[in-house]
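Yeah, one chain of the complex is gone here, protein chain that is, but the others are all in their spots.
Order of writing sets the chain letters: A and B. Residues in each chain are counted from 1.
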Amino acid sequence: MSAYVLRRLLGTVPVLVVATTVAFLVLQLIPGDPVNLMLAGVPASQELRENLRKRLGLDQPIHVQYVSFVARAARGDLGISFRTRQPVAQIVAQQLPATLELAAGGMLVGITFGLSMGIVAGLRPNSPIDTLTMLVAIVGISIPGYWTAMLLIYFFGLRLGWVPIVGTGLPALILPSIVVGSFAVGDIARLVRSSIMEVRNEDYIRTARSKGLPERRVVLRHALRNAMIPVVTLIGLQMGLFVGGGVITETVFARQGVGKLLVDAILEKDYPVVQAVILLITAGYVYANFAVDILYSVLDPRIRYQ
Amino acid sequence: MRWIWKTTPIVLVTLAFALSVPSLPGLGQPAANTITWGEDREVVLLDPRVTQSRHEAQVIMHIFDTLLFRDFDGKFYPSLAEKWEVSKDGKSITFNLRRDVKFHDGTEFTAEAVKFTFDSILDPKLGSQGAIDFLGPYESTQVIDKYTVRVNWKQPFAAALTNLSNPWLMGIVSPAAVKKLGDAEFAKAPVGTGPFKFVEFVPRVRVVLERNDQYRWAPKAFRHQGPSRIARLLFRTIPDASTRMGALEKGEIDVADAVPPIDVRRFRGSRDFDVVIGDVSGIPLSYLLNTTRPPLDDVRVRQAIMYAVDRAKVTEQTFFGVAKPAYGPITTTTPGYWAGVEKMYPYDPGKARELLEAAGWKPGPGGVRMKGGQPLEVHHISLLEPELGVPVQAALKEVGIKYDFETVTKARQDELVINNQYNVGEIRWVAVDPSVLGIPFYSRNVPEPGKFKFNWSRFGSPELDRLILQSDTAVDPAQRNEILARLQRTVLERALIFPIHISPQPIAFKRSIQGMRFAQGFWQILFYESTVSR
Partner (left out) sequence: MMPPSRGGVLRSLRKLSRNPGAFVGAWVLLVLLVAAAAGRSLAPYDPNQTSVGAQLGAPERAHPLGTDRYGRDMLSRILAGARLSLPIGLLAVSFAMVFGTLLGLVTGYFGGRVDALGTKVIDIMLGFPPIMLALLIIAILGIGISNVVLAVGIGAVPRFARIVRGATISARENVYVEAARAIGAGPARLLIGHILPNVAAPIIVLATLYTGRAILESSALGFLGMGVQPPTPEWGSMLSEGREFMRHAWWLMVFPGTALFLTVVSINLLGDFLRQVLDPRLRGA
């Protein structure tokens, strides 16, 4: 088991390296000089701009900049933001909790509703509940997320006033989580449903049934476990969706977060922030996948020996 | 077991509602005598010597004082300096300082602090983005004695007094605090002499200030003197306009910055709220017309554009009656404004068509004029106010101009500007002194690779440069106004700039708050003499 874990872990390193390089290179392609962007709107003298350029190390050739970035990152120093002069690591750390909060909320909503609807639909195929579930699932992936957000804000925030729109506490998390979760509910529900439908008719289920076990127990103890395998994989793959869905949702709800940070940094050519966030997101995705793989191998022992 | 799946969502939602109770308005309110301000952009540092953000300035001006205070009507009052004297050659000013002022950290305010503040602004390690240019041709500061200081410039500096009174950038910092914390930390925990002291700063989220009980040196422009009657100031960042308005309605904030024009009517007419609108001074939202690229290299085409658009109507429509049209390169609220600009380019589409015909542009297919087989097409890059695009485009189409409106990111705008790949760019500059005219019109400010400046009409002439320099060094106000009038007329005659509208700064607030005052420039609000009635 540990050999497998180690192997997977080592496999993540090259992906990270490539991702960092790509992020760094891509940023060089974006037009605009960061010094001018930082000082735009301010009558700064030529000398001032040159000084700033030197201070930020922008007069070095590209490969030198890259190497110094990697070297510092390895030490945990992600550089200084061009725009705010604060250490990037600090900025990202400040924005991270809000994004994690939202992703967790979204995941909670998505998994809870996706699982429950999928199970019910899978157990009673072609019933009205099944059709309803499938309908909800299709609607979930057909609706623009920012539209859902706007509608929810309009009805529950403005008209009815049930939930606050601005703020950082738990209540302010409700609407955004529903929006982010809705992206995943559809796919999760459908997958759970088809998994359960497949598994129901397997031999070992029939055996359990013939043993006289109650249907409920048959399903939840035996069927569910195997049905979960592809679902777990799906959730892992959805990680990107939760963070990505977060970008739009963060914008519409005017929340803090890593997504918004990245968007602003890209538009302002704040190199260090963009590099750090891309690195963070890729690492997060890679390790989320890694965790999913491990979980997968726990659920299905056959995987470990491949 | 299935019931778990069914009831979990219900439990979660109930839990969420239960936890939301404390945050409902009416319960757990902040203490009385607190004013909460909803800001529309984020605040990342609080050092007046470094900042270039109008939003950070809103906070900064409550923490720091300047040597002198300039009210929104242009009059000067003593602040940290009791009196001052400008030398005969206009190159230095001697300030006699108050003796009873203390910084928030208990240290005394002396001439040393003034010298420290100004000299440190020049230090490249500090990274000043705004103040450094406001010091102008600064040479040095001399400490004459403990409470007397002389500031010297390399040449006569007409904007000296105005600039030194600038509350965003010229606040005097506590040398002891800077030395103890270092510049980076000081920007997050500032120490000044102002009516409010720093308490807490969560970057991009909120700043908390509390009353300075020792404050007794308020400028006489304020009727109230002594410590503020407000105990706490809370600045919250709420970038989304409708969220900010919602927060005001629900009572989560008391004052809202940058109210969208369409909401102004609603708050004005309401029982619990009111709106005050400032006409921001400086350069109004204007289009700079690139004189080096066809078709705008012909002054007649540029002038035609200025006659073809009904600025009053466009402004009224786009801003729902809240903004005023602009006809000159500086706003009506900027000192030195010359009213003659209002007669120079009235709305006259007939005249516009005449000019275009005279320039050789004849009516062509699709309503777009042609000359030598080329359509009359103008490329406008928009970063500041894309919403003006639609009515302006429509107006210009009427006279036969195809106006391409391209919304761009800052990065792309810079690229196009530096490489001279545009016909029209947008400019707007908040300023309290007419010296701001040098920024778009001085010949050396034409942008090129490696040099990002704002002379986007790319026009320079010795005559214009001379006017600008003269207006910057004319220390006598009457003389200066005369030069400024000539300057304004010249740039309009040559059709370098097409002013559209004055930026409004609508502030909505609860009627229970009184005593708010616009800072000079009409962009920020000062709360020093405010009160909250029950």
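For the reader, a short list of remarks on this structure follows.
Note that in this section a residue touches a chain if its C-beta (ideal position, glycine included) is under 8 Å from a C-beta of that chain, and two chains touch if they have at least 3 such contacts.
As the structure is a computational prediction, the values presented were derived from the model and not from experiment.
The chain not shown here is in contact, across the full complex, with A, B. Checked against the full complex, the candidates A:Val64, A:Val139 or A:Val298 give a single residue touching the omitted chain, namely A:Val139. Here the missing chain is touched by one residue of A:Ile153, A:Leu175 or A:Ile235, and it is A:Ile153. For the options B:Val408, B:Leu469, B:Met516 or B:Val532, the residue in contact with the chain missing from this view is B:Val408. For chain A, the residues in touch with the chain missing from this view are 14-15, 18-19, 22, 26, 29-31, 134-135, 138-139, 141-147, 150-151, 153-154, 158, 230, 237, 240-241, 243-248, 251-252, 259, 262-263, 266-267, 281-282, 285-286, 289. Not every partner is drawn; the one left out touches chain B at residues 241-242, 245, 260, 262-263, 317-318, 320, 386-387, 389-391, 393-394, 404-409, 411-412.
Definition applied: only the chains that are shown with their structure count from here on.
Here chain A touches chain B in the complex through residues 30-33, 35-46, 48-49, 51-52, 55, 83-86, 91, 94-95, 108, 112-113, 115-116, 119-120, 157-158, 161, 163-171, 174, 216-217, 220, 252-254, 256, 267-269, going by the rule given at the top. By the touch criterion given at the top, residues 1-2, 5-6, 8-9, 12, 16-17, 19-20, 23, 44-45, 50, 52, 124, 127, 129-130, 132-133, 184, 187, 202-205, 238-240, 243-244, 246-247, 250, 252, 409-412, 414-415, 418, 429, 438-439, 451-454 of chain B touch chain A in their complex.
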